[in-house]
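A single protein chain has been omitted; all remaining protein chains appear in their positions.
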Amino acid sequence: MTTTALPLAAERTTRRSGQARAEAIAAYVLSAPAMFCLLGILILPTLATVVLSFTDWQFGAPTLRWIGLDNYAHLAADRVFWKSLGNTVLYVAVVVPLSVGLGLGAALLIEAGTSGRAFYRAAYFLPVTATLIAMATVWEIMLHPSIGLINVIIDALGFPKQNWLKHPDWALFALAGIGIWQALGLNMVLLLAGLKSIPRDLYEAAAIDGADGPWTRFVTVTLPMLGPALSFVLIISAIRSFQVFDTVAVLTEGGPNKATEVLLYTMYQEGFSFFRAGYGAAITVVFLAFVLLLTLIKARIAEKRVHYS
Amino acid sequence: MIARRHLPFAVFRHVVLAAGAVVMLAPFIWLLSLAVKPADEIFTTDIRLLPLKWEAVRNFTEAFNKVPLHRYLLNGVIVTAAIFTLQVLVALPAAYALAKLRFGLAKPLFALVLLGLLIPGHVPAIPHYIMLSHAGLLNTYPALVLPSIISVFGIFWIRQFFRTVPDDLIHAARLDGLSEFSIVWRIMLPAAMPALVAFGILSVVFHWNDYFWPLLVVTSPDMAMPALGTVYLRNTEAGTDYGPLMAGTAIITAPLVIAFLFAQRRFIEGMTLTGLKG
Partner (left out) sequence: MKRRTLLTGVAAASLAAPALRAQSTTEVKVLYSAPDLFKTLHEQIAAEFMKANPQYKITFLAPLPAYEEAAQATLRAAVTNTLPDVAYQGLNRQRVFFDRGLAQPLDPLIAADPDFKTYGHSPGLLDIGRFGGKQLGIGFSVSTPIIYYNADLVTKAGGDTAALPADWDGIFALARKIKALGGATQGFHFDWDITGNWMWQALVFSNGGTMLTADEKKVAFDGPAGKTAINTLGLMVTEGTMRDVAQTVSLQDFTSGTMGIWGHSTSRLGGVTKQVGDKFKILTGPFPTQPDGRLPLGGNVAMLFAKDPAKQKAAWEYIKFATGPVGATMMVQATGYFPSALAAADDPKLLKPYYEKNPNHLVAIRQLPKSTGWYAFPGDNGIKITDVIKDHLQSVVAQKAKPDAVLPQMTKDVQALLPSQS
């Protein structure tokens, strides 16, 4: 009896290991293009950027020198870099709370009634899909110092017209306004999904406990339940707005006098306009560090969400 | 939330939402309004929605005369279609392997994918530019397409989706004698349709609207993508011919806007992925 069982078991194992090998080979073949592209297009060039940041290479120069942390030392002493970083952080600090707050308000109001939901959702989301460069061109005319729609309205309300995009104090906020306009719809839609997932019985339970008014409902049920989604949306908004480039490149070119200079634009200027590739790479590394930090925070929040749900 | 609301609140809700909608839609409405106005009605503080003198024909023909608008749209279609197709060709098999197959490098590969998710698109730009220039590929379709064919988000997203596909489906296919390759394209691809549609919209919208990369690699008027083309149009106008500028901008913006209006739900689904993508 035992003599016949063993060879059968052994046959099954060899068959299974044969299958396993075939599966593994198939897996390697199927994932080969992705592995190849991942390394060649993403990982290695990113490493190349980091390495480049330690050299003095000028685009087009025949040789380069290893200069260690010199580029970073120059960055630390570069007035423009600090202004750029500061502007970027300020831009994020303005766009995130406002685009998320207004998005939340819109989501709450839309969800609070049944009529017109599809229309409002579409209207608020349209700016998200439209080509930002094209709409920025329209915004530029709307912000025109004398004939712009915004200024004409302001003038009619009795306030002085402003040269928004050329004003050293207001230009960055004008760009932030456009950024909020563009981001609001996306945040709203993400929060709508979050609102829809709040179980109805929680509201009923709260009502039974006496929390029946709209504000108390909001504070005791909606806000806490929305917490994880809200933090998620906040961090996503931060990551996206940190990468602002289009409106700066087309409307202000970092001006007036670097008032709207932002990190990605400085990287573009130094790396491609001024040909200082090594220096541009150093700025890219700083940019990467910031986004990495924000993304890691996002990953933490995402984990918490999974636990919550 | 149960909408047990009284009339005053319904009115309040509509008033506030409508006011917000006006602000959201104002640039689009104004774009169309300026696109059909003559210069003296644009350069005035007399604000009117409809023009007194209809200048649409002149504005739109001028726009087409100034720059090859049709090329910008055509390039948009060709490049985004090529990118999405190649993204799927690269990502789908890998996602299947990571989700359903067992192999030694599975964990390290997935770790690399997660690592890739942390890298924003602009970071490898300088080396990409250098590589493409050495290959003599600047200002070509490959230059616009190649850097984007690896979508780590695509791999991640499709893998997550595949993990919800029941293993029995695959075992049955294997028993039927299908190779892994056939399983990927005959079984998994159709099953992944919803995820692919959302990802497709995300990819197309992102690359259609991209300005940064075409700005770097395009030098011929005929190779421009929609966003870059808008800037070319803007440069050709001396600051006094806003009518044609707005007309051209309207044409460039139209495709995505129209597509969105026709497939709102899909668009929103797709675009919310930007949240996960970061």
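Per-chain numbering from 1; labels A and B assigned in written order.
In this text, contacts are C-beta pairs under 8 Å (C-beta built on N, C-alpha and C of every residue); 3 or more make two chains touch, one makes a residue touch a chain.
Small disclaimer: the values here were computed from a predicted structure and weren't measured.
S.K.: Pick from B:38, B:51 or B:221: which residue touches the chain that isn't shown?
M.R.: In the complete complex, the chain left out is touched by residue B:221.
S.K.: Which residue, B:32, B:138 or B:257, contacts the hidden chain when the whole complex is considered?
M.R.: Only one of B:32, B:138 or B:257 touches the chain omitted from view, namely B:138.
S.K.: Name, in rising order, the residues on subunit B that touch the hidden chain in the full complex.
M.R.: Residue positions of subunit B that touch the missing chain: 43, 45, 66, 133, 136, 138-139, 218-221, 223-224, 232, 235-240.
S.K.: In the complete complex, the non-displayed chain touches which residues of subunit A?
M.R.: So the residues of subunit A touching the unseen chain are 58-60, 144-146, 163, 165-166, 168, 255-258, 272-275.
To be clear about the criterion, only the chains that are shown with their structure count from here on.
S.K.: Take the average of all CA coordinates in subunit A, do the same for subunit B, and state the distance between these two points in whole angstrom.
M.R.: 15
S.K.: Quick check on the complex: what are the subunit A residues that touch subunit B?
M.R.: Those residues of subunit A that touch subunit B are 20, 23-24, 26-31, 33-35, 37-39, 41-46, 48-49, 52, 102, 106, 109-116, 118-135, 137-139, 141-142, 146-147, 149, 152, 155, 181, 184-186, 189-190, 193, 195, 198, 200, 203, 217, 222, 232-233, 236, 239-240, 243, 245-246, 249-250, 264, 267-268, 271-272, 277, 280-281, 284, 287-288, 291-292, 295-296, 298.
S.K.: For subunit B, which residues are in contact with subunit A within the complex?
M.R.: Touch residues, subunit B against subunit A: 1-3, 5, 9-10, 13-14, 16-17, 20-21, 23-28, 30-31, 34, 42-45, 47, 89-91, 93-94, 96-98, 101-106, 109, 112-113, 115-120, 122-129, 131, 146-147, 149-150, 152, 155, 179-181, 184, 205, 208-209, 211-212, 215-216, 226-228, 230-231, 234, 242, 245-246, 249, 252-253, 256-257, 260-261, 264, 267-268, 271-272, 274-275, 278.
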